[in-house]
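Omission of a single protein chain aside, the complex is shown with its protein chains in their original locations.
So that you can tell them apart, the chains are marked A, B and C in the order they are listed, and the count of residues begins at 1 in each.
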Amino acid sequence: MTAAQALPLLVVLPLTGAALLVAAGRWLPRYAADAFGCAVAAATAALACLLLAARSGSAPVEWVGGRRPVHGSGVGISLVGDRAGLGLAALVGVLVVAALVHSWRFFDEPPSGQNGAFPALVLIFQAGMGGFTLTGDLFNAFVFFELMGVISYALTGYRVEEARAVQGALTFGFLNSVGGYATLLGIGLLYARTGELGFAQIGARLDARPGGGDALVTGALVLVATGLLVKAAAVPFHFWLPDAHTVAPSPVCMLLSGVMVQLGLYGVARVYWTVFAGPGGVPEQAVQRALLALGVLTAVTGALLCWLQRHIKRLLAFSTIAHTGLFLVALSALTPDAVSGVALYLLAHAGVKAALFAGAGVLVSRFGSVDERELHGRGRGIWGVAAVFGLGGLALAGLPPFGTALGKALCEESAGPAASVLFVAVSAVTGGAVLRVTGGVFLGLGGRGAPADGGRAARAGREQQAEETSGAGEEPETGVRLTRVPDTMLGSAAALLAGGLAVGCVPALWRAVGETAGAFTDHAGYAASVLGTTATGPVLSAPPHWSVPGVGLGLLSVVLALAAAAGGVRAAGGRRPRWSLPLRRLHSGHVGDYVACAMVGIALFALLLW
Amino acid sequence: MSVLPYLVAGWLFLAGCVGMATSRNLIHAVGSLAVCQSSTYVLLLAVGYRRGGTAPVHSDIRPGSRPLVDPVVQALTLTDVVVGATVTALLLALVVQVAKRHGTVDPDELRELRG
Amino acid sequence: MSPRTRLWVLACGVAGVAALLAVTVWRLPPFGGARHPYGERAVEAALASRVANAVASVNFDQRAFDTLGEQAILFGSVLGTVVVLRQTRDERRVEPEPAGVAGPVRRYALIALPVVLLTGVYVVAHGQLSPGGGFQGGVVAATGLHLLYVAVDYRALKRVRSVHLFTLADAAGEAGYLLLGTGGLLAGTAYLTDVLPLGTFGTLASGGTVPLLNAAIGVEVAAAVVVLLARFLDQAIEIVTSGEEGDRAPGTDGAPGTGGARPAGGTGRADGADGPHRTGRGGAG
């Protein structure tokens, strides 16, 4: 079997595994279902890694159904195994295995006769994400987008006994569906203009049209990007993300925050470079402007709200939003260097963030709470988890040699000095928030805050109660509270953190990422490799590497983060500033609000692109 | 006439979104989402229509005898219909659970997940 | 946001999106134009592989990978619904009571039942020849089965509808589609390649793997819809949360009609006198 022929297996394998799990769900004991799910996920991940390592020369391209195009026009769907796609598929695989290992002891109550429901859902999720990364066809990408969506709503609402869980899953479902339909409208517009559905084919047709892009092309980009930006949680499309992460089981959060959100960004970048980057597409300056504006808005909003949270999972969710904003700001340079920076940042962030969510999962299972104040000082003694949180916070802030620091440094280099300020500030605030939690929960630093008695403080607490999500009184995800931390949970977290560290330490990876970024941003090269025509090779840039200013800025943001954490610990339990009230009120858990904001977001994005 | 179908598609999309945003009942909101989705059916099929064309099915016409409408958009719409039905089912299931756990399906009365 | 603010925000957003759509739509090629390059290629390809229904050829051959994703969505969302609507610790089941049915309704539904089921199978079987196919036929057959609920009662439906069996069929349909695709790999070409003999144009066996994939989808869809409706019916009829009204409910049920499962939108008044479990057969007549 050639590499190309094996590409569809990255989708087919997990789906088959899921079908078998469902079919055998009645007879299979729990541990067997879990083990089988893990094995299938690991096999798929291994296949992705193998394909990634084995490839030589041009990217393998498979036309499913053997419908190879003749003279650049065909009827089939292509799967493109370029390094960006395969790399993300491998990342998906690794995170899915980690999540399944983490969830080894989760969920005491599967639906009757469906012992394998959770691993089966996760496997289908893996298939959806794998298909989305590999596909070379716009409508096919929409199909896998919806597959990811449907499974993630179900996974988010998995703990149906919790009132919040079902609400969060529902708002997630509504917002993502609206985004998906906007994307489909955009696909319809592109099909009307070009009569094609493949990325490369649409791009070629757009370029062949005299006069370049017009309002239709721009409108199509806005609509197609809407769904992807909803998935990527760019402000103001982001409202589903904090709610979903607050309520979803921790292993699901690992997948959502670790890779699914970033797949939305990947989708935006992929669609832009393959379809809209040519002469018949959308002017570069307009795209730069739009991405930069959205990115700054997203980063600032995410960082502010991250700092203001006391619900630990919600705090981590907002930090994901802040980092999405940073990725968008970096991407807005639209250069290969920026893409390799984002790629490294994204890889390391996936490891770190997933490890942090795994740590939060341990807290839920052990204490039945993820409330920073309620847990104050109670985490003494579980040093493994404390280390995960501490190192995770430092890595988020950008401590060399974590991959996050390398990615951040590269992004700063390509985005310019003004953006560097934003990068340092945002990573310091998000890292500082996590360090504040570490100091309070695991070291018992600072005051407990929000005392249970006394007039004014309690009244203030009640006042705030109405406007915040506390995180106390969570049902332990394991059904019963654990008395000790299971090795599976801690082991998966440690491995993920080590992965985040490795991204910053393996020069071979940097080289590969550099080459990948060159090919990824090559509009003509992609079309050539898919349609089998010839083109000049991509511009090769110097492989990414550490630089002195980058390390310096990384250390600076770590220092700032520590200072912020120290200040935060001291002021623990204080009232949240009044000016943040309108911002917090926007996050109301109300479907109507979220849809209204998403509409404004579409209009805003269109305005920025015009 | 040359843009009427597209305008109808746009209208349905906006109407569905307005319905969702102003809904006082989550079941009604799911129904509005279905309206929103029907805009995609209308747009896709309108894009593939061809004046004077017949359905792309050769059960009663000879191949090549008449112009055909675009079969690709029809296949896409078919997929879309399935997606819509399944999303509706899943969202309704979640609404049923919201009703159980919160005792209401009015989004204004859901007081969790703030800030 | 207060409802008032929300309305203002919404108004801004809608105005913006409306403007965007209006500007964009004006640039579209006029409705009904003759330029459909992909469509024409698809028709040619369909004829070349001897599938009379070009839509079926696109769905199950040329863009079969889309359908693979689509059936995964169906499979996944049914699994998701099973998970979301599971019976939780604080819930119990009440046995639905047997109930009488008006004679004409019963006769009508019992006659319609086999007709609808056969129609479903027919629509599935002729997918590559005439309009219809696995999806449409599957839904028709599955909803048709629920005429049994209308004609006899929920207990009769439950007897023939073993949810485990249908779950198995659902998984089998899904796995069948995936495994049929590997035929191409075994033959040394691409996944989902049509490697079977193409047969004679216009016959039931024409089109190589198209009818087989179509049948796999038919099985999966029919089973999936049955499982899906079973979960909703369970919730509406059998499962009660502690504190929820049980089987001793007073006569009238507020929800008018849970609907006949027939494709005409037929939904009538509830005959509340039968008690809560019997509401919703109104649409049958």
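As a convention for this text, a residue touches a chain if its C-beta (ideal position, glycine included) is under 8 Å from a C-beta of that chain, and two chains touch if they have at least 3 such contacts.
As a convention for this text, contacts and distances are computed from a predicted model.
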| item | value |
| --- | --- |
| Chain not displayed: protein name in its UniProt record ("4Fe-4S ferredoxin", "MrpA C-terminal/MbhD domain-containing protein", "Stage V sporulation protein AD" or "Heme exporter protein B") | "MrpA C-terminal/MbhD domain-containing protein" |
| Contact set of the excluded chain (shown chains only) | B, C |
| Option touching the unshown chain, where C:38, C:135, C:177 or C:191 are the choices | C:135 |
| Chain not shown, touching residues in subunit C | 32, 53, 55-56, 123, 131-133, 135-136, 139-140, 143, 225, 228-229, 232-233, 235-236, 241, 243-245, 253-259, 261-265, 267, 276, 279-280 |
| Subunit B residues touching the omitted chain (full complex) | 1, 4-5, 8, 11-12, 15-16, 18-19, 23-25, 27-28, 30-32, 34-35, 38, 41-42, 45-46, 48-49, 51-57, 69, 74, 77-78, 81-82, 84-85, 88-89, 92-93, 95-96, 99-100, 103-105 |
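We take it that only the chains that are shown with their structure count from here on.
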| item | value |
| --- | --- |
| Farthest chain (mean CA position) relative to subunit C | A |
| Separation of mean Cα positions, subunit C and subunit B [Å, integer] | 15 |
| Distance between the centres, which are taken as Cα means, of subunit B and subunit A, whole angstrom | 27 |
| Centre-to-centre distance between subunit C and subunit A (centres being mean Cα positions), rounded to whole Å | 32 |
| Junction residues of subunit A - those touching two or more other chains | 139, 143, 146, 150, 153-154, 157, 160-161, 166, 169, 189, 191-192, 197, 585, 588, 590, 592-593, 595-596, 599 |
| Subunit C residues counted as touching two or more neighbouring chains | 6, 10, 14, 17, 21, 26, 28, 36, 38-39, 42, 58, 63, 66, 70, 73, 77, 80-81, 84-85 |
| Subunit A residues touching subunit C - in the complex, by the definition given at the top | 1, 4-5, 8-9, 11-12, 15-16, 18-20, 22-23, 25-26, 62-67, 73-77, 79, 109-114, 117-118, 120-121, 124, 127-128, 131, 139-140, 143-144, 146-147, 150-151, 153-155, 157-158, 160-161, 166, 169, 189, 191-193, 195-197, 214-216, 218-220, 222, 585-586, 588, 590, 592-593, 595-604, 606-607 |
| Residues of subunit C defined as touching subunit A within the complex | 1, 6, 9-10, 12-17, 19-21, 23-24, 26-29, 35-39, 41-42, 45, 58, 61-66, 68-70, 72-73, 75-77, 79-90, 163-164, 167-168, 170-172, 174-175, 178-179, 181-182, 184-185, 189-194 |
| Residues of subunit B defined as touching subunit A within the complex | 9, 13, 17, 20-23, 26, 29, 33, 36-37, 39-40, 43-44, 47, 72-73, 76, 79-80, 83, 86-87, 90-91, 94-95, 97-98, 101-102, 107-108, 110-115 |
